[in-house]
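Encoded as structure tokens, the structure appears first; notes follow it.
Complex shown without one protein chain; remaining protein chains in place.
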Amino acid sequence: MKKISVGLVGVTGYTGMELTRLLENHSRFELVRVTSRAEAGKKLADIYPFLQGMRYGDIVITEPDPDDLAAACELVFLAVPHKTAMEIAAVLLERNTRVVDLSADFRLRDREVYEHWYKCQHTQPALLETAVYGLPELYEPAIRTATLIANPGCYPTSAILGLYPALKNAMVDTKGIVIDAKSGATGAGRKAAVGSLFCEVSDTFRAYGLPTHRHTPEIEQEIGAIAGEEMTISFNTHLLPINRGILSTIYTTLIKDMTLDDVHALYEEAYRTHPWVRVLPTGKLPETRFVRGTMFCDIGVVVDRRTNRLVILSAIDNVCRGASGQALANANLMCGIDVQEGLRLAPLMP
Amino acid sequence: MKKISVGLVGVTGYTGMELTRLLENHSRFELVRVTSRAEAGKKLADIYPFLQGMRYGDIVITEPDPDDLAAACELVFLAVPHKTAMEIAAVLLERNTRVVDLSADFRLRDREVYEHWYKCQHTQPALLETAVYGLPELYEPAIRTATLIANPGCYPTSAILGLYPALKNAMVDTKGIVIDAKSGATGAGRKAAVGSLFCEVSDTFRAYGLPTHRHTPEIEQEIGAIAGEEMTISFNTHLLPINRGILSTIYTTLIKDMTLDDVHALYEEAYRTHPWVRVLPTGKLPETRFVRGTMFCDIGVVVDRRTNRLVILSAIDNVCRGASGQALANANLMCGIDVQEGLRLAPLMP
Amino acid sequence: MKKISVGLVGVTGYTGMELTRLLENHSRFELVRVTSRAEAGKKLADIYPFLQGMRYGDIVITEPDPDDLAAACELVFLAVPHKTAMEIAAVLLERNTRVVDLSADFRLRDREVYEHWYKCQHTQPALLETAVYGLPELYEPAIRTATLIANPGCYPTSAILGLYPALKNAMVDTKGIVIDAKSGATGAGRKAAVGSLFCEVSDTFRAYGLPTHRHTPEIEQEIGAIAGEEMTISFNTHLLPINRGILSTIYTTLIKDMTLDDVHALYEEAYRTHPWVRVLPTGKLPETRFVRGTMFCDIGVVVDRRTNRLVILSAIDNVCRGASGQALANANLMCGIDVQEGLRLAPLMP
Partner (left out) sequence: MKKISVGLVGVTGYTGMELTRLLENHSRFELVRVTSRAEAGKKLADIYPFLQGMRYGDIVITEPDPDDLAAACELVFLAVPHKTAMEIAAVLLERNTRVVDLSADFRLRDREVYEHWYKCQHTQPALLETAVYGLPELYEPAIRTATLIANPGCYPTSAILGLYPALKNAMVDTKGIVIDAKSGATGAGRKAAVGSLFCEVSDTFRAYGLPTHRHTPEIEQEIGAIAGEEMTISFNTHLLPINRGILSTIYTTLIKDMTLDDVHALYEEAYRTHPWVRVLPTGKLPETRFVRGTMFCDIGVVVDRRTNRLVILSAIDNVCRGASGQALANANLMCGIDVQEGLRLAPLMP
């Protein structure tokens, strides 16, 4: 079958790195451009020795040039910082190249909310209406016809999938929800910074960014849409001394008289046709390693009778499901390819 | 000055190991007995090569014999499982040997609560009235005259110290409190178990024991006493891929109109005379490594105006402050020694 | 195409676990039996939640019964301890079921050497002549027609592939070779043992088993065959605080006047037709993460003019290339399947 040419803007970060890994075994996409200002001129295997001898090891990194990208690619993944992404996206879309944007630039439908939380001006507000929020379990039909995908944030992916059945079925109070989220260090990016050094992250644990993490409005936007009302949550993030993985522990209050089995049955029902979301049997709890390197979102539910709380645990791989794998799933859908293509991945255990 | 002879029952676990480390540099206590059924007859350095050439490396491990311990020791640390501890404690106390019990056997004042949560009979109910809960910041006067100390659990130490100023000053709603706690793997003990293997704990993260962790009633007992009313909390535990350290993220709701500075000032005030509790400046959050190997409890406070929540972060070293170091502090107080003796420890960084 | 039914004896260890991961995406093999004495009756996903919802999650574990295995399977993987393996292998082979044995039972061609190093009797000496040493780069033709594969040890795989070009081309002195090998903790197995606990392995490093590691005679047998003379090496092992990966640093003395480029060219030549062995460019050194989860063996060469030493660095994933992946490659060859089937794996980075 004819290959579809794709490009990757921003290959030196962890999401760019992950996309090269995933595209190695994709049967329909052909990676024809990878860009990086800092590394232009080198081969991919020069900066990523793990790709030596593989399909894309010899591809030469170029400077990011929207004209060249638009000419060469039917679809482009943007793995660059917010603000940079919106400018490139606009040029590419104008030239009819589809875009999957891994940054935050098109996730928030309300321009003011974006400008408030990201402290910068949105220069492409018209595209906010074009963009589709790329969470396949919720928006698959719209994704199929989209030209611009706002790829969800890592934390929001785990939080929204965790809360969806509870809110959709009005099991829980929409007020007072607390999300205590913990992420591996790839979430901090691949920038040289003292705070991200091995000796500053290993053998320790800390919270960070409280109470103003930028994924807060993204989560509120999406769960508010599910609940059908405006929602305000307490969202709190921590840094784990592991590479990959997010575990969100979500505290809600039951407003219906439900047993654990009742809750569990509705969770299973909600994801019956979505094989990437695995609702664990009652009594089992998710672990980040069970989803390592994959698209799975594992969910466990706990009912605490003493406090009348429904505690939801949701685990994903922040780099794969929370970023690059999800981007690839969206690209699959946009191009009419089986959503699972290139993503039938078994967890690396241990 | 005359040395005070002490004994250690149960040397092969992590709390026993930590006590040997701490006693190496104690100027007043002389360790004269260390016991272990499994390792009796060996020298301490045989099982703990890190002690070779040190003060206690050549001490010979004996079988635990209450008569011998009572004859040889003025004070005994019990670092054995609950249920075993209560029996030994009773014999030792009868013979006027003071006891610091690191197990849970005497922490819960209400026998029924103990029997409900620990699923076993309490055979020494009379001692429940004798025992003093060994949290020095709250109970120092009683500890000084105690003969039996119920050494606090690791999670409760971090949770109670974190909540104390908020409850004492009635800042927060006593209902709906959530404690999301994360502990290093020493908390799981030194028993050979597949679930505690390096390859099952490293590079992963998980919750466990929800919603029935046995430290729940201990926390409720103590914070209820501070608040002056019965309290029910949601207490939830997670396993970190690190050796030492607990970070508790505590979610409360403010019931007074207070700024972050107001809250912070009352926290500083509460611990002004307690140097082991360090209230961090506003804007700084605790990390487990900042307290590694020490008695410090580092506390950070965050006020989230959007949700009206006071989020309290409390970090300790679970092995030192959360167990053996606190046991030593209690022993110091019981024996009229400076509470800091042997515990002037600078954090090992990194 | 018709599926080939295979069985797996011993699913609870890390090599068994890895085989389940690899077989998930194999297009020709159908896993019809998995056995474990301890876990018989459970579904695979009960003990391995990471397999929930996947191809083999619902397969029921059975007791190991050679009759049943022989009847149901065309080929069986033995992931059980040595000594146990030889007995099962004999029965299966008698019934014309092919065997890939991951234990050490058939690796040493000389029965006496086996009995000396493994301190036990070999009860199936006749099979020692039948067995083929399953290192595809060296023995592919014999593997294709074999009925019994002695799957190489993890350390030997890295050491033999590292030394092969140097010895084949008589670059180095066959005397005085030192192999300083370091392995991740999966190499210690999945048995509950205090020495393998997270808190005993993390944040530390140690040598072990010096100077009598059982992989020594296996390495000597194979490199002696390459060199055409009996060889004696110094082989020394260390435990890394990582899950997967072996790095062998191999010290040899050059006996020819060769530059680094000369050496490198012969290494590249030796593996030109073997894509799993990647000879890195001069100046680059392998890392265990570059081969994580894959069949790659990455080799770096260093010439030290001051000491006239050729230092060879060889990295593999001990669980995949060093055990289960190699077993699958051998099974592919035995069944006339493309050796890469199920093994086109991109390294998980980071």
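By written order: A, B and C. Residues from 1 in each chain.
Methods note: contacts are C-beta pairs under 8 Å (C-beta built on N, C-alpha and C of every residue); 3 or more make two chains touch, one makes a residue touch a chain.
Small disclaimer: the values here were computed from a predicted structure and weren't measured.
> Which listed residue (C:R33, C:H264, C:R289 or C:R321) would be found touching the missing chain in the intact complex?
C:R289
> Which residue from A:L22, A:A185, A:M231 or A:L254 sits in contact with the chain not drawn here?
A:A185
> From the list C:K3, C:K191 or C:R206, which touches the chain that is not on show?
Touches the omitted chain: C:R206.
> Specify the residue from the set B:A38, B:V194 or B:M349 that touches the hidden chain.
Hidden-chain contact among the options goes to B:M349.
> Write the list of chain B residues that the hidden chain touches.
That gives, for chain B, the contact residues 14, 17-18, 21-22, 24-25, 48-54, 186, 202-203, 243-244, 275, 278, 280, 284, 286-287, 289-293, 296, 298, 344, 346-350.
> Which chain C residues touch the hidden chain?
Residues in contact with the chain left out: 176, 178, 180, 182, 199-200, 202-208, 210-211, 232-234, 236, 238, 240-243, 245, 247, 249, 251, 253, 285-289, 292, 300, 302-304, 306-307, 309, 311, 313, 350.
> Residues on chain A that touch the omitted chain in the whole complex?
Those residues of chain A that touch the unshown chain are 14, 185-186, 190-194, 196-203, 241-243.
In this text, only the chains that are shown with their structure count from here on.
> Just how much do you need to spin chain A so its Cα atoms sit on those of chain C, in degrees to the nearest 5?
Answer in degrees: 180, to the nearest 5.
> Between chain A and chain B, what is the separation of their C-alpha centroids in Å?
39
> In angstrom, rounded to a whole number, how far apart do the mean CA points of chain A and chain C lie?
36
> Please output the residue numbers of chain C that touch at least 2 other chains, ranges allowed.
Within chain C, the residues that touch at least two other chains are 14, 186, 202-203, 243.
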